[in-house]
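Of the protein chains in this complex, all but one are displayed in their positions.
Coming up: subunit A.
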Amino acid sequence: MKIHIDEDKCVGGGQCVLAAPEVFDQRDDDGIVILLQDSPPSDLDAQVHEAALLCPALAIAVEG
């Protein structure tokens, strides 16, 4: 699995961090997403897909 994020679209809602805290974090100042790992292990697949589905700004794309 490979994750792409679009910082320009991100609205700092933090839903991704709630869904997959081992993969996503937020910058302190503006809350924009930080990708902690762009190819996480497969046991996190479900969480990452959930994060991408829930993102209200469609800022997360998942390949594979």
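We take it that contacts are C-beta pairs under 8 Å (C-beta built on N, C-alpha and C of every residue); 3 or more make two chains touch, one makes a residue touch a chain; residues count from 1.
The criterion applied here is as follows: contacts and distances are computed from a predicted model.
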Handout entry: UniProt protein name of the chain not shown, from "Fumarylacetoacetate hydrolase family protein", "FAD-dependent oxidoreductase", "histidine kinase" or "Aspartyl/glutamyl-tRNA(Asn/Gln) amidotransferase subunit C"
Key = "FAD-dependent oxidoreductase"
Completion exercise
Interface residues of subunit A toward the undisplayed chain are 9, 11-15, 17-18, 26, 28, 30-31, 53-54, 56-58
